[in-house]
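For this depiction, one protein chain was excluded, whereas all remaining protein chains were kept in their positions.
The block that comes next holds subunit A.
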């Protein structure tokens, strides 16, 4: 596209000429240029330069041998007898840069309205200007430049000026540059007037030429094309794209009709001219279509263009001209597509159904066109080379084509001859022979290959971006081939590699063969032996099975690899193996391949699982057993498969394991021993001999041997190394038969597939790795547990390590606590205060055995303890020795726990290669609650308080007991041994948790005498009770009584051992003041038949009058006197006594008549408790005395 002149590539821009006032011209030009659409300005400083405007062309004067029908001055006689050409080369440029659409004359206002002499000067300037522009219909604008807006304007002069200039009043413009605001107004006024006039000029010119097209359409097709072109250009000037497109297409079609009819020039040149113009018109049309966003139309147009001219080859001898032209069409269209915005939006919105020719996906991308452009250029290159090789007069061509240049017409060439001495140069038309000579010599100057490579690379990138990998691979392949032809193996290799990698993935063997053939040649040229061998081997193992090579080996359509046939594989195989496996005496000689294989540079190939060389040597290794004992023999089967076309003899095989001690060698006994030993197999390792080691194509070579391993752990076969000849080794990664993948290139082939091992089970499930067991441990670890553990105590557990045949070195004891339930030792849902410690069971410490203190101080001794994990180092033990330690575990909650202990040690000192022996032990330990603590409140005897809370409990205090304020209540605390172990209770006390508790209640130990000992022995199931008195002194709805602190230890354990402290939180109580207190006073006992007095005192503790209703229920065992029911009023802070006389009728413990008191104020009813309101009735007074005396 860059080869087109700029005026053709860019849309036309209107041109104006400015005269006078050079100081203003710069700013005006700038302003015009920034307009939308822009206007270019020619600036002339003053009117003396009028003659410079419309200077006739140098060219037209030179080409005087032709008549020039294009220049406008000739328009009066538009039918020339003989037309020189279709389009003049510089016509468009002239209208872009020389012929303005309008001329603007700038005059200062004082010249017009002032001095008459100056006015006359203005008039004469205008006249001369008019005489120049009038014949060409160029428009005129007069600009009056005012120095200030207040300047005086003479109306007469202005009218005279208009008359003189023959102008409408709106084209006489006042321009004021003195004030900024005025300046911009003036500038925009000028710009709009200019744009309007320029548009009018181009429209008129277009109309003028169009009328000519319409008038004489039949006459000369040359002129028709030219006029259509001009109309189209003028239409472009005035931005009528539709009309431009229409006339360009008209011109194109008229031109196409000329192909057979025109006789003006010699045949070849005629066609060249037509094609050149067709190309130009096509370019214009495509540009217009693409800029209009009509992508489908543009592509369809291109198709038509290609189809119309594809067969217009011209002389077959010089077909390269046609290929060159075709290639240029594709290239230009590709570049247009690439730069156009239409492609950016993609073609998702396109509907292909509407197009007449069905278009395919990639035809909308420049990549497609770049690729074809390169292909045509390649055709051109070939045609040219053929032509040059045939022409014997190449030398001559060079000599006589010097003076030929492009002539004044588009697509024509002429000889520039010097006439006489001096500047008179004339164009002479040339013959076809001269022309072809010229073009050949021109074509020879170009390096087509670089162009081809550049375009293909662009195509490659574009296809890669489109994710069209195969197209991209093809482009890469073509690039590589072009580089290969240029003898640039480095670059060629780079691109061939891209293509080869792609073809490898898809298994297109013939294509891969071709690329590999080129790559092989590249590496040969580069002298890269390893690459050469690898590529050759890869080619050799390709699944090419066709035998068809019917003499087309010489055909140059094939790459250097030759055709993909079986015999091709065989010959490359032989070439490679003669190169690599020569006998020692031949080593220094230089082979036919040009490679020198030096003795000190052995060649080693690594084959892994993804290598394309995998079919060269496929190694499948299977252990016969999955687990083997140390030092025991184990069978291993080694199966090798090769897809080389010819049998290969292996000198020796080395089998390598992850335990290098196990490596072994299989030697072919027919081959001599090579002095060079490998470094992978240690001397003294296992050596097996085989009568022959020959790999037959597509047949497994199966070998079974026994090996043993001393080291425990995983034993895995890593690789199999085959030595072929003195210097060539191939190492193939070992594969398990169970996990062997198909060879990627061979998997689609029809062939007999056999199993790698004869044993079908091994072939399906065989593994290349096996597990070697550990040694039997000969050390005992015992965990001495003594029954269940109790919550809260430090439970000690002795661990004894006893050696029974092995010494222990570097011993390490790992201790793990695991919850039996599996839920872990920590449950975050528990929110009780003492479970804030995260673990319910934890290891507190590990107490080393006697004499362990010094070893602890040694460096390197490990002793790590976490809450459920511990690590202890065990000192070195000799045979028969033992070592013990104590593990301390603490339970916070009752929970069964699994204890795992594992000991790892080295049985033989500090040898590095030996492995640790492990012993595992586990024990389940139950954690139990030792004591069950409960508490109970008791109110004072026969003194009942009206506790409102008890009667109408608050919603949230259902379980809480209420205590009366300032009254002594009794608290009984019980501790029951619920474990199976006898415990010794050391002390029990109540501790208040906070200071508030101390001020709100008083707690004393009950009894105060020594008959309740603070320490006691508790057998399993026994209970210990202790009484406390509580006097609440503050009224509160929640009294915290603190907690019971119980100290205990296991009975019989050492006194020095610390006691365990168990805490039990006492329930919270409600403290309230009771408004009424009912006291029952009654003798301690009664005697049958003897009356006694019983009084019920109702005490009002409030400041209010309390009305109380009481009711007395009769009792069967008593005769009662007194009021049965009544309502009484009790004065504030006073007492009301109800007194009864009772006669017991029955002996024994008797229930007194039950009194029920109802407080009217609180509408609450309460009764004394049943226990308090009973009395023992003795049969006689003597009993009473006896009882009294015993009590005393």
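In this text, a contact is a pair of C-beta atoms (placed from the backbone, for glycine too) under 8 Å apart; a residue touches a chain by one contact, two chains touch by 3 or more; residues count from 1.
Basically, contacts and distances are computed from a predicted model.
Only one chain is not pictured, and the protein name UniProt records for it, out of "ER membrane protein complex subunit 3", "Vacuolar-sorting protein SNF8", "Cytosolic 5'-nucleotidase 1A" or "Trafficking protein particle complex subunit 2-like protein", is "Trafficking protein particle complex subunit 2-like protein". Residue A:375 is the one among A:375, A:732, A:935 or A:1117 that touches the chain missing from this view. From the options A:213, A:383, A:410 or A:471, the residue with contact to the chain not on display is A:471. Shown as candidates are A:317, A:688 or A:749; the residue that touches the absent chain is A:749.
Subunit A residues in contact with the hidden partner, per the touch definition given at the top, are 347-348, 350-353, 358, 360-363, 368, 372, 375-376, 463, 468-471, 473-474, 477, 506-511, 514, 552, 555, 557-558, 747-750.
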